[in-house]
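The complex appears here without one of its protein chains, the remainder shown in place.
For clarity, chains are labelled A and B in written order, and residue numbers in each chain start from 1.
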Amino acid sequence: MKKVFGSPKSLTKVPFTYCPGCHHGIAHRLIAEVLDEFGVREKTVGVCPVGCSVFAYVFFDCDMICAAHGRAPAVATGMKRAKPDSIIFTYQGDGDLASIGTAEIVHTANRGENITVIFINNAIYGMTGGQMAPTTLIGQVTQTSPYGRDPKTMGYPIKVAEMLSTLKGVAYISRVALSKPAYILKAKKAIRKAFQSQIEGKGFSLVEILSTCPTNWGLSPIEANKWLEENMIPYYPLGEFKTPEEVS
Amino acid sequence: MAKIVIDEERCKGCELCIPACPKNIIVMSEYFNKKGYHPVKQIKPEECTGCAFCAITCPDVAIEVFK
Partner (left out) sequence: MGEKMLMKGNEAIGEAAIRAGCRFYFGYPITPQSELTAYMAKKLLKMKDAAFVQAESEIAAISMVYGAAATGARAMTSSSGPGISLKQEGISYLACAELPCVIVNIQRGGPGLGSIQPGQADYFQATKGGGHGDYHLIVLAPSSVQELVDLTMDAFDLADKYTNPAMILGDGLIGQMMEAVEFKERKKIDLPDKEGWILTGCKGREKKYIVPFNLDPYEMEKINLKIQEKYKKIIEKEIRYEAINLDNADLIVVAYGTVARIVKTVIDNAKKEGINIGLIRPITLFPFPEKIIAETSEKINKVLVVEMSYGQMLEDVKLAANGKAEINFYGRAGGVVPTQFEILTEIKKYLT
């Protein structure tokens, strides 16, 4: 018998330190598989954020750098400009990308920087213990929205993929989920397209990944997947928002 | 002929692979691994088709698939 599925080369052997059922591990694996498939591991530098996935540098078997909170796209800009032949990706959560790093992501996208952004949207702050994120849903209870997110005082959940796809410099944007095998296979395809867009020099690419945070949502991993499908997907529709063909 | 190999020490017992299996042949074990989690185990291995849905779903890359 032949091994048809195993850990990709672009992951180290270190077991993930994420909570049971957390989707970071799936997202990490998909990125690593894509790096393997394109054969670019040895010229890739990943930029990790501040948040749970600050430890991504341990798990990816490629060069890694940790940025200040929200600044990963700016760090990626500096790296890509200095070494245009390298493959640069950022891995950012919703607090990192859609709150403290809003300026950086918008302008990096608008400049059409030829990098790939993997955006993990789990509608909550994980590492700090479950506070409201810019993507927290209306009515969702978190430590800092203890009576549910009230749009009158806390605003509405930000739709990053839609917002950024209005920018001319963007080559590829899609939103995917990881709550069931069919979605995971689609997510992999999206990540492939995003990296391909970078490899072909087409410009900025981003994949928004709807993910669960069972620990801070207070749900079991299986319940969390169900919650994601029933609550997040209706508000954050899956699909491609911009593809390289549209770039004139 | 297909089989899966579960790395019980990497498994955190999150159970996500259980509903992912179309043959319903993955279950929780009653023992603990070194981290204190119940790892999953496969029952009726002869029914495994090697579809890899369990492995694709596993957030800890704890399942290998052979065909």
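Keep in mind that, in the parts below, contacts are C-beta pairs under 8 Å (C-beta built on N, C-alpha and C of every residue); 3 or more make two chains touch, one makes a residue touch a chain.
Please read these numbers as outputs of a predicted model, since none were measured by experiment.
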{"item": "Contact list for the unshown chain, restricted to visible chains", "value": "A"}
{"item": "Given A:Glu42, A:Asp150 or A:Glu200, the one touching the chain that is not displayed", "value": "A:Glu42"}
{"item": "Candidate in contact with the missing chain, chosen from A:Cys52, A:Ala76 or A:Ile118", "value": "A:Ala76"}
{"item": "Interface residues of chain A (partner: the chain not displayed)", "value": "12, 41-45, 47-48, 54, 57, 60-68, 71, 74-83, 86-87, 103-104, 106-107, 111"}
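Simple rule for what comes next: only the chains that are shown with their structure count from here on.
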{"item": "Whole-Å gap separating chain A and chain B, where each centre is the average of the chain's CA atoms", "value": "26"}
{"item": "Touching residues (chain side chain A, partner chain B) in the complex", "value": "1-7, 11, 15-16, 18-26, 29, 180-181, 184-185, 214, 220-222, 225"}
{"item": "Partner chain A, residues of chain B touching it in the complex", "value": "1-3, 9-10, 12-16, 18-20, 37, 50, 52-53, 55-61, 63-67"}
